[in-house]
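Of the protein chains in this complex, all but one are displayed in their positions.
Order of writing sets the chain letters: A and B. Residues in each chain are counted from 1.
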């Protein structure tokens, strides 16, 4: 039996992104259930703290737990971007030793890493056909800067656009495509503004963090709940996302979206760019940790070819 | 001594205004050049959106003291507008300026705290073309701090008299 613990949990997404409920709400639920109500979680979303500013209030204890995507705090740490290049296999990932590197790097920022749920994937949505070369040659594709090498490897021109402008830009043909998570695609409105999509076979790493002094102040039994439920969450996430993505694909088909395949040659170029690009960005703030983590996942055979 | 300090502060605010004007010209030119480059040369300038944001943030806060100095802030003017006596207007202006000084001084202290934290940790902006956050927070700190001083000078002028501390036009405040 653990002491009563109340947690203010901050999450990055509103409910349009599946991870909001499948990862953040789910973890909160599991904590409350597994602790027999000893742990109570109060959830706060991006309307309380904007996505890009969420790490700091957890570091200084305004919130106890943060459920987010590492791309939103690359100003402080870029390490996790490298995980876009691995297969989302929870157990092999835990066994690889990569978590030690992550715990250490995030620990230096004053936060305890609770869980790193890996999910599959990202799609590229297009409002016109692939080029004659069967890739993105001549197309402008919206992507966040860490993913620009992926677009460039297919001959496309990566473009930075704020999310608010992305949909109208696609609709009006200002850009021809966008790199965006698969989960929740129809909810975001891609089916309205594009007609084709293909799977980029990249992984979305999520991360759940706790304020360090909050964590240090917990008793062993309560920590055990956080840790054991993190493992349950990590194990179930890839499967949940496979199901969600399959549902999404059905909705896309129903909305008239066509799923296309890249040629083996183009897919190979993309895969190589994902490996080199994601690790290059991971190393931009954390060169040593990125090298160690890459070695760990590579030895565990997790890197996608 | 006070007079030359005041003069220095005024000149600094005017310099900020000039920098803000240049920043706005840069924002227009940057966005225009970005558009032309994307559509005429098919070479989008990926750094334009990030640097647009940085320039905007810097321009707002480098200009903020001049906004105060030129009396361009919007305020509710019900009481001051109704007052007919110049002494009452002067008194109300002093109170409002003193309260504003307290708020802005507190804000300066708050953002200085974040500035120092950002400086120590070396955190960058979470962007494709990151820069250290403390660069931008310096502008914000300067904007609040210098504006606070302008309001302090206005309050002192209103309470202690004449143009000793500030040449701020009280009639403008009473608008």
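Please note the rule applied: a contact is a pair of C-beta atoms (placed from the backbone, for glycine too) under 8 Å apart; a residue touches a chain by one contact, two chains touch by 3 or more.
Simple rule for what comes next: contacts and distances are computed from a predicted model.
K.L.:
The complex has one chain missing from view, so what does its UniProt entry call it, picking from "Phosphate-binding protein", "Phosphoribosylformylglycinamidine synthase subunit PurL", "Cytochrome d ubiquinol oxidase subunit II" or "TRAP transporter large permease subunit"?
P.N.:
"TRAP transporter large permease subunit"
K.L.:
Could you tell me which shown chains are touched by the chain that is not displayed?
P.N.:
A, B
K.L.:
Which is it among A:138, A:155 or A:187 that touches the chain not included here?
P.N.:
Looking across A:138, A:155 or A:187, the contact with the absent chain belongs to A:187.
K.L.:
Thinking of the whole complex, not just what is shown, which of A:29, A:95, A:171 or A:216 touches the missing chain?
P.N.:
Reading the full complex, the residue touching the unseen chain is A:171.
K.L.:
Spell out, residue by residue, where the missing chain touches chain A.
P.N.:
14-16, 44-50, 52-53, 56-57, 60-62, 161-165, 167-169, 171-174, 186-189, 192-193
K.L.:
Mind listing the chain B residues that contact the chain we can't see here?
P.N.:
17, 20-25, 27-32, 34-35, 39, 49-50, 52-54, 56-57, 59-61, 63-64, 66-67, 70, 72-81, 92-93, 95-96, 99-100, 103-104, 106-107, 110-111, 113-115, 125, 133, 136-137, 140, 173, 175
By definition in this document, only the chains that are shown with their structure count from here on.
K.L.:
Quick check: how many Å separate the C-alpha centres of chain A and chain B?
P.N.:
38
K.L.:
Under the stated contact criterion, what part of chain B meets chain A in this complex?
P.N.:
38, 42-44, 46, 48-50, 121, 123-130, 133
K.L.:
Which part of chain A faces chain B closely enough to touch in the complex?
P.N.:
Residues 52, 71-76, 109, 140, 144-146, 148, 157-162, 285.
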